[in-house]
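Take a look at the structure below.
As you look at this complex, bear in mind that one protein chain is not there, while each of the others sits in place.
Think of it as A and B in the order they're written, each chain with its own count starting at 1.
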Amino acid sequence: MNARIGLTLIALLLAAPACAQTRGLLKLPEMAALADKASESVTVTLDSNLLGLGCRFLNAEEPDEAAAKKVCQSLTGIYVRKFTFDTDYAYPKADIEGIRRQLAAPGWSRIVEARSKKESTDVDVYLLVDGGKARGLAVIASEPRELAIVNIVGNIDLEKLHDLEGQFGVPELQIESGKKAPKEASKPKAQ
Amino acid sequence: MNPESAQGEEPLLLERARRGDEAAFAALIRMHQASVFSIGFRMLNRRDAAEDLAQDVFLQLYRKLDSIESLEHAGFWLRRVAANLAIDWLRRAAYTRAAPLEDGVEIPAPPTCEDPLMDRELVRLLGELAPAARAVMVLRYQEDRDVAEIAAALDMPVNTVKSHIKRSLTAMRGKMIGAQLLTAEELS
Partner (left out) sequence: MNDFENRLRRALRPVEPADGFAERVMRALPAQHAPANVVPLVIVRQAAPVSAWRRFSAPAALAASLLVAVFAGQHVATLQAAREEQAGLAASRELMQALRVTSQKLDLAYEAVQRPAPAPAVEEENRS
């Protein structure tokens, strides 16, 4: 009996750090059926080992890769599913609902909800905050001919994520407050 | 032979190359060799490396002929592969430093050669740019591609391409002024 209790306690203790590590991690299906229908698909699954390996091979002399290196060093996973179709709404919304249900779990907050009737575009940005720190980021972007789901796990340093914006041409987004904050200086002017 | 005139003269060139016609494939090479070689040369700063790269690119084209839809697509495909391969090679640290231009390297002069010294300096400054920025500038100013095509070729957001162009031009202009090869008025 005592041995059994001891083993149970050990199992729980071992499970706790694992739980902490997987917080922020969504179960993203491979979506093979969608990939077959798509004219183009991007599937990236980088767990902590592969992410670490990829991070090591980034070229610090390239500005965008140097910025990416600063971001990825504290991350434990990056997962992307992006599908592009030749016709409108070739993907059923049910495919996204499973993911949205996971994002209704405690800890996750939707910090940006963008709906554009004109472009028929829906974009939601979610953040998981645990112990006062951002541990998970999720983006669901639904456009007529493209569906993209992004999940980033780890110690998400929002400041470093902001640094990426200049390199990738993304304007600043005040993710902390959930408000948009245009800053014209960071947007490169059209040539 | 440029792709546009070839499209009128040789509508079946691609089809013939796909069917194993060596003369047709050789014609495709000649049509694009200057572009592919130059992308390699501007990126790697060495003729021998540029020729190795160009040869690799055409060998890849040979293997992928079935996926090439048109002569225009072939041009896009070759520029894309050449630029990305050159970036990969640079990143392997084989050619990280901008090597000085070789003695006697031909820089094709315009009919009236205005300023070969400035041309040489511009090429040297290009060689100092980081690989991705350098590739953007080569595709923009050597290949005369628009921002959207460069973004597609290098798998970059359009805004990043624009950023690279803006920052690279600013850096190069500043160094030209610093070297007193240009005045601020000449740049307006």
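Just so it is clear, a contact is a pair of C-beta atoms (placed from the backbone, for glycine too) under 8 Å apart; a residue touches a chain by one contact, two chains touch by 3 or more.
Quick caveat, the model's predicted, so the values are computed rather than measured.
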Among A:S39, A:S74, A:S109 or A:N155, residue touching the chain not depicted: A:S109
Absent chain, residues of chain A that touch it: 42, 44, 46, 50-51, 53-58, 64-65, 68, 71-72, 78-80, 82, 104, 106, 109-110, 112-119, 121, 123-125, 137, 139, 141, 143, 148, 150, 152, 164-165, 168-171, 173, 180, 182
Touching residues (missing chain, whole complex) on chain B: 22, 25-26, 29-30, 33-35, 37-38, 41-42, 47, 50-51, 54-55, 58-59, 62, 88, 91, 105-108, 110, 114-115, 118-120, 122-123, 126, 137-138, 141-142, 144, 155-157, 159, 169, 172-173, 176, 182, 186-188
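The rule is short, and it goes like this: only the chains that are shown with their structure count from here on.
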Where chain A and chain B are represented by their mean Cα positions, the distance between them in whole Å: 35
Of chain B, residues touching chain A in the complex: 91, 96, 130-133, 147, 157-163, 165-166
Partner chain B, residues of chain A touching it in the complex: 59, 61-64, 166-170, 187-191
